[in-house]
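Of the protein chains in this complex, all but one are displayed in their positions.
Showing subunit A:
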Amino acid sequence: MQRYFSRWGWLLASPYLLFTLVFFVVPLGWGVWLSTLSWDLISPSREFLGLQNFAEALRSPRVHAAMLTPFRFMAIFIPVTVAAALVIALVINSVKRFQGALAIAFFLPYLASGVAAALVVRGVLDYFGPFSSFVRTVFRADPDWLGNPTLAVVTISLMMAWKFSGYDALIFLAGLQSIPHELYEAANLDGATPWVNFWQITFPMLYPSLYTVLILSVGAMFSVFTEPFILTNGGPQLATHTWTLEIYYQLFSSLRAGYASSVALLNAVQVFVAVFLVRRLMEWWGGRYGWQ
């Protein structure tokens, strides 16, 4: 009987296993093999380099920049996105009508083309445009939004936050709607204020949603491409240079598929370590307050 169920289990899992094999295991194995070569993918000849590509990548200032950039983005993106998503979710949850329409409206930026959004941002930041003229006139300041390394990071991070806030809000909304009303009723009977309700009931109950949002956010910051590609090309002075930009540049501009593959694998290692650490941190935090 157990064998019968085991066979059925394998059979039912087989589509996913096959998918994983074809789209994950095989490409990963191929990528590891490619990372040991000097090859452009189209030449008939290729040279085995062993670990030389990795050694070169670990010495490259461009790769060093790509390692740091996600954390620069995260420092702005995560607090802004979490705060904005939480506010959006609370607002949607508090309205009685059109909840679905509101949720879709806030979700739309996530669906918007990154290229189109980047071009709009570029237009908004036009030196002679209304926004820049307003800032110059009113604040007597002339910030170089994309030419100053710090401001370029801020601009791209805020743009990403605009894009992801609605998406994350949906996760928080699902979390909010799963909180039993009885908890609030009991707290209200005890005279709890809305502020106390939020910090003592809502926020702890949203811990699983926050956990998901943080893991997704960390992952997203390691794969940013379109926005810096269109707006800064990784500049100024590599301040917004990301892993994906480096992989793209090495593969399609320099035709170094083997080296690009080694960079991609280093990226994967960094993502794995970062996500692992964030998970551990979240579990420690949740465990400390008994939220898990």
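By our rule, a contact is a pair of C-beta atoms (placed from the backbone, for glycine too) under 8 Å apart; a residue touches a chain by one contact, two chains touch by 3 or more; residues count from 1.
Everything that follows uses one rule, which is that contacts and distances are computed from a predicted model.
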{"item": "Which of \"CRISPR-associated endonuclease Cas1\", \"Tripartite tricarboxylate transporter TctA\", \"2-oxoglutarate oxidoreductase subunit KorB\" or \"Extracellular solute-binding protein family 1\" matches, in UniProt, the chain that is not displayed", "value": "\"Extracellular solute-binding protein family 1\""}
{"item": "Sole contact to the chain not displayed, among A:F98, A:W199 or A:F252", "value": "A:F252"}
{"item": "Contact with the hidden chain (one of A:G31, A:P109, A:P208 or A:P236)", "value": "A:P236"}
{"item": "Touching residues on subunit A - with respect to the absent chain", "value": "40-44, 122-123, 125-129, 144-147, 229, 232-236, 248-249, 251-255, 257"}
